[in-house]
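For this depiction, one protein chain was excluded, whereas all remaining protein chains were kept in their positions.
Order as written gives the chain letters A and B; numbering starts at 1 within each chain.
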Amino acid sequence: MPINPILAGLSSGLPAVRELGTVAPGGASFADRLDTAIRSVSDHQNAADVRIANVASGDDVDVHGMMIALQEADITLRLAVAVRDKLVDGFDRIQNMQI
Amino acid sequence: MSAFLFDRLHNGLGRVLDLRQAQHGITASNIAHASTPGYRARYIPFDQILARAVGKGSQLELSRTDRRHVLSPGADPENPEVVEIDPPPWAADQNSVDPEREAVRMTENSLMYDAVSTGLSRRIAMLRYAASDGRQA
Partner (left out) sequence: MDILDILSVSASGLTAQRVRLQAVSSNMANARTTRTPDGGPYRRQMPVFEATPQSFVGTLDESMSRVSIAGIEASEDPPVLVYDPGHVDANAEGYVLYPNVNILEEMVDMMTAARAYEANANVVKVTRDITNAALSIGRG
């Protein structure tokens, strides 16, 4: 699968977040949650791309299907960015805590 | 860097818009020549050429199991084929323009132009959002 340029920019905050480690035994780590969010973005981007290509080639002219898929991709992207920002923010706070 | 950012689909969509605009120009010419003796109406057949433009053609090539599944050379997005329509037997002036056919073709074509340009536009907007690291709306 070709590298999605949108995800490349999105994952710029990842390495810092991975250092946070596990939240609690049995619970998902910050990194896991971010992984899931990014994968969801990738799936939705690719789904939207397929729909755009189908409309453009005239094979499956489902216009509202395409628009909905585009909006879903947009929303999941923005949500993932918001999650990443919150996580990085939290990491920064923890880093700067005086012990 | 730009080849990485603006992928095959991005360029393909631009090419589809080129082809749709070319079709519009040819339809405009047909409609303008509704009264020109001997004028043959023409159009670009879109069955295969658009699929190839967005990169779906390669999948078709892979799945060809029958020798008859041939991609016609006229389906090259860079060099589209233009088909002429023969005049009907009752056309005294040998003009083959059918105003209703042209009007329907133009409506469908402009509708599809809108759909593709909108898809391309929203996709670009997402790229821009990601490229500005989520800062720009």
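In the analysis below, a contact is a pair of C-beta atoms (placed from the backbone, for glycine too) under 8 Å apart; a residue touches a chain by one contact, two chains touch by 3 or more.
Because the structure is predicted, anything quoted here is derived from the model rather than measured.
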Check: shown chains touched by the absent chain are B
The one residue from B:Ala22, B:Ala91 or B:Ala131 touching the chain left out of view is B:Ala22
Residue positions on chain B contacting the omitted chain are 17, 21-22, 24-29, 31-37, 39, 42, 79-80, 82, 99, 102-103, 106-107, 110, 113-114, 117-118, 120-122, 124-125, 128
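Going forward, only the chains that are shown with their structure count from here on.
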Given the complex, residues on chain B that touch chain A span 4-5, 7-9, 12-13, 16, 46-47, 50-51, 53-56, 112, 115-116, 118-120, 122-123, 125-127, 129-131, 133-134
Residue positions on chain A within touch of chain B in the complex are 2-3, 5-6, 9-10, 12, 45, 48-49, 51-53, 55-59, 61, 63, 66-67, 70, 73-74, 77-78, 81-82, 84-85
